[in-house]
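For this depiction, one protein chain was excluded, whereas all remaining protein chains were kept in their positions.
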Amino acid sequence: MRQLNPLRTLATTTALGGLLALSTLAGSAMAADAGNYPDQNVQYIIPFGPGGESDISARLQQQYFQELTGQQLIIQYMAGGGGAVGWSQLNEMGDDGYTIMGTNLPHIILKPMGKEPGFTTEELKNFFYFHYSPDALIVNNDSPFETLDDLIAAAKEAPGRITVSGSGTQSANDIANQRFESLADVKTTYIPFKGTGAAVAALLGDQVRAEWGYTTTAANHSDKVRMLAVASEERHPLFPEVPTFKELGYDMTGGAYRGMAVPEGVSDEVTTELSDIFSEINQNPEFRQKMEDLGFVLIDVPYGEMDDFMDKRRQEYEQVARDMGIIE
Amino acid sequence: MKSTTEPTQRVAARGSDACLAVAMLGIALGALWFSADISIMASVFPRTIAVLVLIFSAALLLRSLLAKPTRPRPEPGSVARRLGLIVVLLLWSLTLKWLGFVTSSLLSAACLALLSHYHGWTPRRAAGYATVLLLIIALFYVLFAIILNVPLPVGLLWRTQ
Partner (left out) sequence: METLSFMAAALSPVNLLLAIVGVAAGIVIGALPGLSATMAVAVLVPVTFGMPPEAALIMLGAIYTGAIYGGSYAAILVNTPGTPSAIATTFDGYPMAQRGDGDLAVTLSTLSSVIGGLVGALALLTLAPLLAQIALKFGPVEYFWLAIFGLTLISALSEGSTLKGFIGAGIGLLLSTVGVSVVGGDIRYSFGSQFLLGGIETISALIGLYCIPVLIDLVATPSAHLQPPEKGRGIRLGEGMRLVWRGKFNAVRSAVIGTLVAILPGAGGSIASLVSYSEARRTSRRSERFGHGEPDGVIATETANNATVGGGFIPTFVLGIPGTPPDAVILGALLVQGFRTGPEMFTTNASVTYTFIGGLVIATLLMLPMGLLIGRYAFKSIVSIPKALLVPSIAFMTVIGTYAIRNNPFDVVVMVVLGVIGWVLARYGIKPSPIVLGLILGPIAEQGFVQGYLMGNASGSVLGAFFGRPLSLAIIAMVLLSVLYPLWRAHRARRLPREPEEARP
C-alpha cells in the first residue's frame, strides 16, 4: 500500500528541513525599522483565557488596527497565574516590536507585592493604557437595597452579615470592597469566585446579597441587575441615573485598567509609534461608541505619561495593600 | 472489579505496593510541610487532602505487609527502548525553548523513528520514512504556525543579539 519513491536521499531531506528552519528564523530576526513600522502582522498576547474583558476589548481594537495600519493584530492567549505566567515571560520574547502583551491594573502592581510572581512592575515596559472598567456595587433588580445607604445601614446593623461576591482574591474587586469597607466604616463578607461570570451567577441565583463588579457587568445583565454606585469620576453615559461613589461622599474611583506593554529591548521609536497607533484607535468614534456600549470608560495614557500614571496608581494600591496585609 | 473476560497473569506485589505507599506518604508529608506558609483560607483544602492521602497510604502499607497483594503482570518489552523514548521526550520538551520548535522537533522525531523501528534499515526505507516524517512535520507546522497563528518558539540560541 505504501510505495515511497526513493527520489530524495536522506541528505537532501535533512537539508530541506534545515532550510525550513532557517527561513523561519530569518523571518523573525528581521531588524525592526521604525520608519515604516509596522510592515508585518503584530502578535498581541493576552495573558488570560479567551472570552474575558481583556479579550473582548482587544478584539475591538483588532478591527481598527487593521484599518489604520493595513497589518493584522493577531490575538494570542497565554493564560495562567492570573496573568503572571505571561508577564514573567514578556521580556524573553522577540524585541522587534512585533510582539506586544496586554497588561492589567491592579494586577501588575499587586502581584509583585506577594511572593515570587516572576516579574516586577518596573520590568514591564507599558506603552499605552486605553480604558478601564469602573468598579460598581451591583444588586439584583428585586433587592431590598434601593440605594447605597440602604446597604450601608444594613451592614452597620449586622457586621459581616452582608455577603458580597467578586472575582478573585487581591483582585480589583477585592480591593474595591476593601476600600469601600474602610471609607464607609462597615464590615461585609467578601466571597471570591473564579471569574466575573461565576461571581455574577452567585448574585443572580441569590446566593449573595450584592456583587462587586464593573459597569460592564451591569451592561451585560441590564435586564436583571442594577448598580447602587459606580467608582468613576463622572456618571457613565449608559447609566445616567446611577450615582458615583464620589457624589455620595466616598472618595473612590478606580477599577480594572487595561493597557499594553512591549519587551524591554524594543527601541523607543517603535514604542512611541505603537503608542501613537493605539491612541489613534482610541480616537475612532465607532470604536469609542462600541466600547461605551459595553460599559467601558476610555482613557488615554500614552508612553510619555506612563510613569506618572503608574506612580499614582502604585500609591493608591500600596495604601490598600497595607490595609489588606499583603505588605507590611 | 477484576476482569472476568480475560484472566491476566498476576505477580506478587508486596514489595512494589510497599514502595508505592512509602512514596505517597512522602508526597503527602511534603504537601503538609510546604503548606506551612500558605494563608488559612488557601491551605485548608490541600492539608485535608494531604491528610487523607496519608491515611490511605498508611492503609496500603499495612495491607501490603499483612496480606499478599498481587498485580497484573506488567507488559513485557525492551527496557532500553522505553528509557530511550523517555529521554528523547524529556530532551525534546526541555530544548523546545532554546533550539526552537523546528530544530528540536526534527532531531527528536528522527531519534524516535530510530528507536521504534525493529527491522533493518535500507537506504530506500530510510529515505521514504524521512520524507514522510518531514511531510508530517511540515503539514503540522503550516497548520499551527500559519493557519492557527500559534507563535511557535524560534529558539533563544538563534537570536541575533
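Going by the order they are written in, the chains are A and B; count residues from 1 in each one.
Quick note on the criterion: contacts are C-beta pairs under 8 Å (C-beta built on N, C-alpha and C of every residue); 3 or more make two chains touch, one makes a residue touch a chain.
Owing to the predicted nature of the structure, the values given are computational and were not obtained by experimental measurement.
Based on the whole assembly, the unshown chain contacts which displayed chains?
A, B
Among A:68, A:154 or A:191, which residue is in touch with the absent chain?
Once the missing chain is taken into account, the touching residue is A:191.
Kindly note down the residues of subunit A that lie in touch with the hidden chain.
1-2, 45, 49-52, 55-56, 59-60, 62-63, 75-82, 84-85, 88-89, 114-119, 160-163, 168-171, 174, 189, 191-194, 197-198, 200-202, 204-208, 220-224, 290, 293-294
Name, in rising order, the residues on subunit B that touch the hidden chain in the full complex.
1-6, 13, 16-17, 19-20, 24, 27-28, 31, 34-35, 38-46, 49-50, 52-53, 56-57, 59-60, 63, 69, 71-72, 74-79, 81-82, 84-86, 89-90, 92-94, 96-97, 101, 105, 108-110, 112-118, 129, 132-133, 136-137, 140, 144, 148-153
As a working rule, only the chains that are shown with their structure count from here on.
When the C-alpha atoms of subunit A and subunit B are each averaged to a single point, how far apart are the two points in Å?
The mean C-alpha positions of subunit A and subunit B differ by 36 Å.
Taking the complex as given, what residues does subunit A use to touch subunit B?
2, 4-10, 13-14, 16-17, 20-21, 24-25, 28-29, 43, 45, 74, 76, 92, 94, 99, 169, 265
Under the definition above, what is the set of subunit B residues touching subunit A in their complex?
Within the complex, subunit B contacts subunit A at residues 41, 100, 102-103, 106, 123-124, 126-132, 134, 137-138, 141, 145, 149-151, 154-156, 158-161.
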